[in-house]
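Okay, here's the structure, questions in a sec.
Of the protein chains in this complex, all but one are displayed in their positions.
Note that the chains are named A and B in the order they appear, and that numbering of residues resets to 1 at the start of each chain.
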Amino acid sequence: MPKVAVITGNHAVAYGVKLSRVDVIAAYPITPQTTIVEKLDEFVESGELEAEMIHVESEHSALAACVGAASAGARTFTATSSQGLLYMHEMVWWAAAARLPIVMAIVTRAIAPPWNIWSDHNDILDQRDTGWIISMAETNQEALDLVIQAFRIAEDERVLLPVMVGLESFIMSHTAAPVGIPDQESVDMFLPPRNPNKPFILDPEKPISHGNICGPDCYMEFKYYMHEAMANARKVIYEVGREFGKIFGRTYEGLIEKYRLNDAKAAIVTTGSIASDAKEAVDSLRSKGFDVGVLRLRYIRPFPYEEIREELCSKKIVIIVDRNISLGSHGILFTEVRNALYDCPGKPEIKGFIAGLGGRDIAYFDFEKMVMKAFSEAEEYGKIILPQEWFGLKHTAKGAG
Amino acid sequence: MGDPITVISKPTIGASGRTGFWRTFKPVINYEKCTNCLICWLYCPENSIEVSQGTVVINYDYCKGCGVCVNECPFKAVDFVLEGEQNA
Partner (left out) sequence: MVTLKELVDKEEIVYPGNAACQGCPATLGLRFLGKALGKNIVLVIPASCSSIIQGPYPYSALKVPVLNIAFAASAATASGIWRAFKKKGRRNVQVIVWAGDGGTFDIGLQALSGAAERNENILYICYDNEAYMNTGIQRSSATPPGAWTTTTVTGKKEYKKDLALMLVTQGVPYVATASLAYPFDFIEKLRKASRIEGFKFIHLHAPCPPGWGFPPEKLIEISRLAVLTGMWILYEAEYGRLKLTGPSRHLLSKSRRKPVVEYLKMQKRFRHLKPEDYERIQNYVDYMWDRLKGLLEGSDGS
């Protein structure tokens, strides 16, 4: 295996899975995830990865098979997008409440109808209530690194929650970039074998039953334990990211990433690979005298409330770019970030943009435009009067709000 | 020791309590007719008939009074009496 290879995000994920010595993979193809599964199949059939590969007949069965395998003590992985993710939604809830440390790659893709295979974030964000830890990669490198970290985080006994690794459709999944591929020995040092007994194991020697009926008198506590695990995950994510840095030379400092943020007066908040474009926009704006920075959400769950408050309460303007929309409400990140900033002693102005749905491109100059729009509105009215705007629409239907 | 973190249950007798309370009618073995053929034991849906040294004994803590043993006994050796009316 080469040390640095120019590979797509999907292949990077496949290498991450291989290095993590996964036992059982169950997956169903969907564009743009397919090349993850195809690469893994190559690894398995060539013997490079000793794993059981289950070519299930649907995504619901893919995650069901992972739940079964994980309950029998295996380290498991699956991947999907959009329609497939929605199809397995019931099992997404199941895996989390069963506390199984499954890792799943989500190649974020718009939801039909109409059919659209390009990127937006509604599919992965639609899972935000389920109890999964949700991470979003910005680069192919981070995608690979996140897969390995994901198993560590998921299997940590303080956590025991499944983890999603998101990467954007085509921009990352099918675009090749240089990626440092860690060596197996280092990964083995970082990621020991899974303790098959946690949270439970199916073993005739010690029979237990999982998932019995449990009424109003006992359900809530189980949800609370998941809530506690999410709280623990914040700490574990930092620990794991730092240790990863020690072994592999690339440190991931927790739930957010800051770019030229400390002395900035305004911040762009976003997630995924479009953050790269936001960073380019920041460089351009800075050269024109505007002190802007980027706060990238590396994790959507657990949601980085404290980090956001710490970094953004003192900013004058916060510009949140959502590549998603919660219809009937606002962009999802907008809602959650604004919620986090409610407790700020002095309130920053907050402007949200809905952009890039269905894979519509958001280039660095689009970010620049959004920032300038926010600035000019704030200047003209003394504050932001339109908290949420749709950016880049070709036309608006009459009567649309 | 707290709850397990997810819903794990352990094998337990009487998981739904003393289901003997469900009975309206009660099967009573007439040991004079009983030949220990074990058909009642075989067909008991509740596993509440025990075989003790070749003899069948009904476990009344859990027997729900379904009557399958009464119906299947080839020798009509099991009486089905109203609960509370049976003599020892």
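Some notes on this structure:
In the analysis below, contacts are C-beta pairs under 8 Å (C-beta built on N, C-alpha and C of every residue); 3 or more make two chains touch, one makes a residue touch a chain.
Only a predicted model underlies this, so the values are computations on that prediction, with no experimental measurement involved.
Residue A:H210 is the one among A:K39, A:H210, A:R338 or A:K351 that touches the chain not shown. The missing chain lies against chain B, touching residues 3, 7-19, 22, 38, 41-48, 51, 59, 61-68, 70-72, 80.
Of the residues in chain A, those that touch the hidden partner chain are 23-24, 26, 50-52, 54-58, 60-62, 64-74, 76, 90-91, 94, 196, 202-204, 206-215, 218.
Here is the rule we use: only the chains that are shown with their structure count from here on.
Chain A and chain B have centres, each the mean of its CA atoms, that are 55 Å apart.
If you check the complex, the residues on chain A that touch chain B are 97-99, 160, 199-200, 207-212, 214, 218, 221-222, 225, 229. By the touch criterion stated above, chain B contacts chain A in their complex at residues 3-11.
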